[in-house]
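Here the complex is missing a single protein chain, while all its other protein chains stay put.
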Amino acid sequence: MDILYFAWVRERIGLPRERVDSTAATVAELVEELRGREERYAVAFSDLSALRVAVDQELTDFDAPLAGAREVAFFPPMTGG
Amino acid sequence: MDILYFAWVRERIGLPRERVDSTAATVAELVEELRGREERYAVAFSDLSALRVAVDQELTDFDAPLAGAREVAFFPPMTGG
Amino acid sequence: MRVVVQEEPFDLAAETAAFAQGEGSSGAIVTFTGVVRDLDDAPLEAMEIEHYPGMTEKALHDIAAQAVARFDLQDVLVIHRYGRLVPGAQIMMVATAARHRRSAFDAADFLMDYLKSRAPFWKREITAKGESWVAAKDEDEAALKRW
Partner (left out) sequence: MRVVVQEEPFDLAAETAAFAQGEGSSGAIVTFTGVVRDLDDAPLEAMEIEHYPGMTEKALHDIAAQAVARFDLQDVLVIHRYGRLVPGAQIMMVATAARHRRSAFDAADFLMDYLKSRAPFWKREITAKGESWVAAKDEDEAALKRW
């Protein structure tokens, strides 16, 4: 599955996207796996209330299931317009 | 003083403007004078709630004073925009 | 601030470009354009707009100045036509520029409410069945109470 990072999440993790093999059943489980990897992930994911997530380019919640998902993106609240 | 009529008030009275010598102290008194002239005036001014008035090009009320007024206009509620 | 009352068509593109051009320091620009459209129940041949020369210009200036003061606008444009207009023709436009989005939107909305009930224009609709003056709606008068 592809994991994408945008804005300051991208900057803290240090890359815009990466390929991850994961058996996480939900976004929250995936976040737990990522947090356990390295300090920069733990920092980026330290406060989930400051983050938003999209699964296959649809905004969703951290308890969303990942079955069949091809692309998960993490980013701060959007500031368009 | 010049009296101007617009929209259906103009049509009912049959002219767009006329010069009137009047000693009316208020718009309401002027309306009474005009009503007394001819049937077409009585018809045009039969329902004041359907009319608006401007004195010297400022919207005002029927009890507005006419001292010094040069131009009084009667018309239906406006439909701009 | 610019207020125009004219019989001729106006150039929406050129007016919009010129307005936006002068407003580099604003964050938000809103335009509203009114277009003559067919009636709900019958095709319209034309709309004729009568106005009160002299008072119209004063009323529009006054309404525009109120909008600038009330919504802290950086600029405002009001164009309103009179005379005979056919369906599809542009009747009028307003443009507002402000630092913040809410001000620009509210000011345009305010201008439209006031133009509708406080500027001396009267619309007459001409259809195959006849002609009639457009009646003011109670809701238009009520809309002014929002401000």
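Residue numbering begins at 1 within each chain, and the chains themselves are lettered A, B and C in the order written.
The rule we apply is simple: a residue touches a chain if its C-beta (ideal position, glycine included) is under 8 Å from a C-beta of that chain, and two chains touch if they have at least 3 such contacts.
This structure is a prediction, so every number in the text was calculated from the model and none was measured.
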Inset, instruction - Going by the touch rule at the top, give the shown chains the omitted chain contacts. - result: A, C
Inset, instruction - Check each of A:I3, A:A24 or A:A73 against the chain that is not shown and name the one that touches it. - result: A:A73
Legend entry - Given C:V30, C:L60 or C:A136, the one touching the chain that is not displayed: C:V30
Inset, instruction - Go through chain A and note every residue touching the omitted chain. - result: 4, 6-8, 54, 57-59, 73, 75-81
Legend entry - Residues from chain C at the interface with the omitted partner, ascending: 12-14, 16-17, 20, 23-38, 87-88, 90, 99, 101, 104-105, 108-109, 112
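We adopt the following convention: only the chains that are shown with their structure count from here on.
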Legend entry - Distance between chain centroids, defined by C-alpha means - chain A, chain B (Å): 72
Legend entry - chain B-chain C separation of Cα centroids, rounded to whole Å: 26
Inset, instruction - Give, as an integer number of Å, the spacing between the C-alpha centres of chain C and chain A. - result: 48
